[in-house]
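Yeah, one chain of the complex is gone here, protein chain that is, but the others are all in their spots.
Up next, chain A:
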Amino acid sequence: MERPNWAPGDVDLERPSVARVYDYWLGGAHNFAADRAVAEKALAAMPEVRTVVLNHRAFLRRAVRHLLGQGVRQFLDLGSGIPTVGNVHEIAQTADPEARVVYVDLDPVAVAHSRSLLSGNDQVSVLQADVRDAVGVLDSPEVAKQLDFDEPIGVLMIALLHFVSDEDDPWGVIGRYRDRLAPGSFLAISQAGYDEGDVESSAWGEARRIYDRQVTQSTFRGRAEFGRLFDGFELVEPGVVRVPAWHPESPADVDEAGYRFPGFAALGRKA
């Protein structure tokens, strides 16, 4: 069986990593030649890849700000990746220095980087774990140290679930997180996907093939499948929408392309 490159203990710089490729597209330099080569190849095939990535990252910012507005002060960021600019704790602690965050990622380099970046910030912990192992994550000392499960928690799965295949049962995984959350907690998800009637351009198809082959396999989910991820949550307005259309900060953020954006976002509230 092919081992996914984000398997634990894997510190192979010759192989592209999801987190570092993502960082490159965001304009960061936390990456290596192998990461940049793949990222550039995908960009060459489909320049909009960068827009897509920026939009997921912008959704993270909007979702966290929205949750802060709802009084949420605890965040569990699953699949947090390389802590580039605009991190959850930066946003949250700007609003409230007491806000607490746990970052979870499987990539040992991303985790090591996060730890060094966050050393001295007592309100934030970093956990190296497979987010699919919900029980392992929830029972970890890092989570126990930061999060109070009697109070609302914002669980974030930003640009994550297209790396979790149906065989890995994302619905079941989410259910195990959900069952531990206090009422009033939130789940924010964005992931790649097409709507019914969308036609994937050949350029997009090529970019996706490069990524699947050289970085990791992805699973796109349609609007209905995506909506089912929120089983047990009440969707916050406007429900399931294309990523740029979720509470845009400016009408200019949602141009014509925004309505054909290949990915969905939504925020759900546990009743």
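By definition in this document, a contact is a pair of C-beta atoms (placed from the backbone, for glycine too) under 8 Å apart; a residue touches a chain by one contact, two chains touch by 3 or more; residues count from 1.
Convention: contacts and distances are computed from a predicted model.
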**Request:** If you had to name the missing chain as UniProt does, which of "Putrescine-binding periplasmic protein", "GGDEF domain-containing protein", "histidine kinase" or "Sulfate transport system permease protein CysT" would it be?
**Result:** "GGDEF domain-containing protein"
**Fill in**
Touching the hidden chain, out of A:45, A:78 or A:110, is A:110
**Fill in**
Among A:15, A:41 or A:61, contact with the omitted chain is made only by A:61
**Prompt:** Which residue among A:20, A:132 or A:221 touches the omitted chain?
**Reply:** A:20
**Fill in**
Contacts from chain A to the absent chain lie at residues 9, 11, 13, 20, 26-32, 50-51, 53-54, 57-58, 61, 82, 84-86, 90-91, 108-113, 115-117, 249-250, 252-253
